[in-house]
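Below is a structure I'd like to ask you about.
Removed: one protein chain of the complex. Kept in place: all other protein chains.
Going in written order, the chains are labelled A and B, and every chain counts its residues from 1.
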Amino acid sequence: MVAERARENKRVLEVKNLKLHYLTSQGAVKAVDDISFCLNRGETLGIVGESGCGKTTTAVALMMMPSPPGKIVGGQIIIEGKDIVPMTETQIRKQIRWEKISMVFQGAMNCLTPVYTIGKQMMETLREHREMAKEEAIARIEKYLAYVGLSRDVLKRYPHELSGGMKQRIVIAMALFLEPKIILCDEPTTALDVVVQAQIINLLKDLKQQLDLSFIFITHDLATEAEVSDRLMVMYGGKIAEIGTNEQIYGKQGPMHPYTQRLLKATPLLHEKVEELAFIPGRPPDLLNPPKGCKFHDRCNVVMDRCKEEEPDLREVEPDHFVSCWRCRES
Amino acid sequence: MKLKDLKVSISEFWQEFRKVKSGLVGLAIFGFFLALLIFEPVLAPFSETNTRWRDISYWDDNPQSAYPIWVNFFSAKKYAESTLLENPEVKEEVFGTNRMVTYTFEYDYQYDIAPADLILKVEGSGVAMMDLTFTRPDGESVLLASSNLNMAEGGVNRISVDKGSKTEAYEFLGYFESRDNLRKFQRSSIKPAAILFAKAQENMLIEPEALKGKYTMQAALLLQRPSDIVRDVKLVIPGRVFGLLGTDAFKRDLFSGVLAGIKWALLIGLLTAVVSVMVGVIYGVISAYLGGWKDSLMQRIFEIFNSIPLLPVLIVMSAIFKPSIWNLILIMCIFYWTGSVKTVRSMGLQIKEETFIEATRALGASNFRIIFKHIIPLIIPYSFASMALFIPGAIVYEASISLLGLGDATIVTWGQILRDAYTGGAVINGLWWWVIPPGLMIAIMGMSFAFIGFALDKILHPKLRTR
Partner (left out) sequence: MSENIFEAKNLQKWFPVRRSITDLMKRRQSYVKAVDGVTFSIRRGEIFGLVGESGCGKTTTGKMLMKLLEPTGGQMLLDGQDVTHITAERLKTYRREVQMVFQDPYASMNPRFRIRDVLEEPLLIHKVGEDHQERLKMVARALTEVRLQPPEEYMERFPHMLSGGQRQRAATARSLILNPKFIVADEPVSMIDLSTRAEILHMMKQVQRELQLTYLYITHDLSTARYFTDTIAVMYLGRIVEMGDPDDVIDHPRHPYTMALIAAVCEPVSGKVNRIKDVPIKGEVPSAQNIPRGCRFHPRCLYAKEECWTQIEPELEIVEGRHWVACRRYKEI
């Protein structure tokens, strides 16, 4: 009981049975279909999966910004004890978005308007949310620019004058300067070169420590995820296939869900000579008419009859390690 | 593109088009025009309008500047409608070698405002001596004409009461009208028909009251030789109202005229628009694709053409050259193509940068192939919208040229009708039915294509998102 309470206090974000569907003329596309997970204080939770698995949709749902015809049709998102799903847009804009949780988008550097200087854009965003005197605002901006390793000269520049890495740092600074505690990063390094990527990842780790932040790091790249996340969540077909710690997934034992296992095998290693790289034949499921039973069953190499009929739920197979797979429960 | 593909894309397109109400309205109006065009031979009261618009003899039996027939719905005093009386009662009497044939027409007059004229048309050959007697319901009889008719074989003799019986009418008038009123008017200015149908009383010249009832017109023809034959006699009564759109000062049925104008408006509009847009698209895409100095050069040439105002050029060209409609269309095409070039060029520039164009070049495709097989097909949907929007302009240009008297006078276009209205003093004389219908037609047809064009534009506009 005490342990349970202690664990609850550590949670900064809790998602329960979240469902986000895109209501198209041909029916509902179940982009995120009943997922539950939590984010603990000071940790990085990785969400990994391939195209169409629902990871970006999850991020969008957490920010309460589903683009029409998307709609959150069920579930709860609990931040600091309050469920934000029923809140109005105004409430979310004033209290939640960018205040408690902010986001670094995919291709974020393209979010900077080319016609205004960096300084102007950062000012505008900051003062949009807070009543601040100009000097105070500048001070805060410079403080966070320093955190991301940029000098104040950058304020006078236009986006096109800066490199991709610098722009990404600016976007990160903008996600931080209202001092939210939860940062969502959606493929923040995918468009960057590998050296810059390493630098940005180092930066994020440093910031996490210094500012006591909690991250959700979304990517399709298992290799990047390994170096960034304390805990990892694998999504497939709008559902969670597996949640585990870094050690449980990437350590000697290896993941338990067949999908995660094969995805890992499909990731090439730099320092080991791989003879045959594995792949998973077939395609991700159609989210408009998902297959019955486990979403992965048609591509699974250890499929059982039960998998085709019943959908497995997420169960704890060892402490902090959850899998939704019938096969895994047998063993 | 295979036929199957075409059918699929047309049905997909139709689904989208249906949603835009204004487009459907435009399409409906266009369909209406098309129907009128197809059924013109059946609908037009005067089937030879196209060829004989300027032939006075064709229109001779019509009243001049008559109101449209439906005006009678809106006025308390009913205008006499134009009538054709055929199949008169025929009586033939023989006096030795002479034959007297009497044709009697009965006319029931119930209108308030008298017809414009009474025209007897005699078909025959040889010579006849004719007496034309007009009998009114009040019993009065007027001998309108007593003359010799020379009938040519195959020809028609026209005896117009309005022209030929002024004296007789004046005499008749003299019996009833006051001296004062008579003095106010010249003999040549009176209208016999107005007198003949008015109540015989004082002031019948100034304020005629209609004498309603049965009238008879009797034509007695004396034929002396065996070769003198009368084949047919008709009585035409041109009224004060005629046809769906009335007549102009030259007695031409405006409904037929307006109907005839549809084909030219559509032709001018569609042909000019299609040719100009095609030229514009090809020019724009080539300019965009070639890039560099060639693009700049082509754009400068375009700017020269674009800066030249079309109307003055048309005026000058029409004044110098023979203004046939085809020349007009040609000149319009020469200057009109500039309209779509800029947008097409932007679209072309964008498409040019797409990877699949690079890939096609990597395969060894010639520039020609890339331009015509890859880029232009992506622009064609937008060009349809462009075409629709060009059409109203082309129609108005032609109308303007015709209005200025520089158009093609051999054909009937709405602009030509307006021109005649202008020179014929329609506005001054208040002949609104001469001016409004053609003008309205231009506006409506223009509007229908504008609606179609906007709807197309909305659906097909260059959101080149090919995904």
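For this structure, a couple of remarks:
Heads up, the rule we're going with is that a residue touches a chain if its C-beta (ideal position, glycine included) is under 8 Å from a C-beta of that chain, and two chains touch if they have at least 3 such contacts.
Bear in mind the structure is a predicted one, so any value in this text is a computation, not a measurement.
Among B:174, B:377 or B:425, only B:377 touches the chain left out of the display. Touching the chain that is not shown, out of A:38, A:111, A:226 or A:303: A:226 (per the contact rule at the top).
The residue touching the chain not shown here, chosen from A:91, A:113 or A:163, is A:163.
Touching the missing chain, out of A:27, A:86 or A:268, is residue A:268. Of A:68, A:81, A:114 or A:281, it is A:281 that touches the chain left out of the display. In the full complex, chain B touches the hidden chain at residues 5, 354-356, 358-366, 369, 374, 377-378, 466-467.
Hidden from this view is one chain, which touches chain A at 44, 50-51, 163-166, 193-195, 197-199, 201-202, 205-206, 220-230, 246-247, 249-251, 262-264, 266-271, 273-274, 276-281, 283-284.
What we mean here is this: only the chains that are shown with their structure count from here on.
Measuring from the averaged C-alpha position of chain A to that of chain B gives a distance of 71 Å.
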